[in-house]
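For this depiction, one protein chain was excluded, whereas all remaining protein chains were kept in their positions.
Coming up: chain A.
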Amino acid sequence: MFKNNFAQTGRLLGLNLRRDWLKLTLWLLGLVGLMVGYAAAIGTIFPDEAARESLIATLKTPAMVAFLGYFPEHVAMTDAVMFSGEMLVFMSLMYGLASLLIAISATRGEEEAGLVELLQAKNVGRHAFLLAGFWEVLLFNLATLLLVGGGLSVIHMTGANLSGDWLTATLPAAFGLLFGVVGLLLAQVVAETRSAMAGSLALLGLAYLVRMSIDVSQPSANWWSPFGWLERAGAYYQNNWWPLGLLVLSSVVLFAGAFWASDARDLGAGLVAVRNGRVKSRLLRGPLTALIKTDTRSFWSWLIGALIIGLMYGSIFNTLADMIDSNPMIKQILGSQTRQQAGNQVVITFMATLSIVLVTIAVIRALFLANRLYGDGQLGYIELFAAKPIGRIRLGATYVGYALINGWLTLGAGVFGLYLGNVAVLPQPVAAKYFWRMFIANSVAVLAFVAVAAVLLAFAPKWRHLLLAYAGIGFVLMYFRNIFQLSDQVVKIVPYGWFKNIPQQSLDWSVLGVMIGLSVVLLIIAGWGYHRRDQIFN
């Protein structure tokens, strides 16, 4: 029985590690590098008291609490406490992401590629792939634990203690394990890699969103999200180990669930069977409608997700003014001149920082969609279109246009959510025109990103993922520019750096006009390039 289920797990694990070594190493270097590197640098980045106080004040603003997590009050602010407050939630998000991607590709990914069928015909146990996937995730997280724990003990930040160092190393690893197991479970439940990824990412995102909304309103209730458990540990100042038990316990329960699902299903199928559908569709008639139909689920997820994030940020507008009153440092950081200005001025200034969150979400959505022009070619769909009386320009424009419109819709949903939250909580809401400014200026940035993406797709599709990295860098630059005290010139390397004071300033059409003009030129170049290049599939 044992042999039947788990035979050759060790050998599979070896194969997995050999195949994934580059991916695993890169993730490991990235995660450990960020943790240990920042710990080593934290003492030198903020040497003087003024810089530290300004950082602490910034970290306590709702925008930062929403993004990085709850920041403890009434605790002596040592480097170590600051480190755990800044890093634990965000890095755990990254650990979770890495783990679930590794877990799903090692199980459902293998199965979709036909490898499981090939090997299960040999004397490989029924659940060997599942167990090997688990071991891979566990080993990966154990490696981060040892490296980060060792690194932190050696660095020994001011205010650090051994228990805190190891807790800070263990928590994200346990969190990674938890979401790795979530990935394993979903890979058993649904029949496609894509659905398993989408589902696990949605759960990770949901946990993050729940924590976000709790942290900005009522941090004491944050045990509703696994992210809250990390904050509950109070690394370096309370050093609670029980949240770790909670993480491990949930991992065990979910892994048992994954086993049950794996046992109950057939090879190649999920627990949820794919149902039959209608024989006819009134919608489908060409590439655009095919794209819309394949994208339906993502479409609503992104739109609703953006709306919720907007709503959440909007619903803390009323607490902003109070907070500014109580902390002069925050006023300085947000860059508002005086508190004497009209009451909502603070909120409007705050909106400039928020818009970077909303536009980044929109840009990522648009880039994912635009890149499908290449991805769908790999999947063989483009070949079916290209054999029909459909011009290359029309085909390219369909994907790029759909990406652009969706970027705008996602941005619109986020801004609209922000507006709704603002109307709901403020006695005198911020006027709609500020939201319009925010939307119009940032939609030009979305256009610029899509135009560059189109050029890459036409001339160098291999480099298409670079833009995602660029969007990520742009986000960090803009969101943390006050913390890092970046100059105006630096932030101008990303499109939104050119109108960073929107919405309190009115739209500068000379800047926006140039950006639109450049984008149009890029789109034309992309169209020309796409028209004349070979359509390469698989």
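The rule is simple: a residue touches a chain if its C-beta (ideal position, glycine included) is under 8 Å from a C-beta of that chain, and two chains touch if they have at least 3 such contacts; residues count from 1.
Keep in mind that, in the parts below, contacts and distances are computed from a predicted model.
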Exercise for review: Would you mind picking the UniProt name of the chain not drawn here, from "Thiol:disulfide interchange protein DsbB", "ATP-binding cassette domain-containing protein", "Spore germination protein" or "Carbon-monoxide dehydrogenase small subunit"?
Suggested key: "ATP-binding cassette domain-containing protein"
**Study point:** Of A:248, A:390 or A:468, the residue in touch with the unshown chain
**Key:** A:390
Study note, to complete from the structure: Full-complex touch with the removed chain, picking from A:11, A:293 or A:433, is A:293
**Study point:** Residue numbers in chain A that touch the chain omitted from display
**Key:** 191-192, 274-281, 284-287, 289-290, 293-294, 379-381, 383-392, 532-535, 537-538
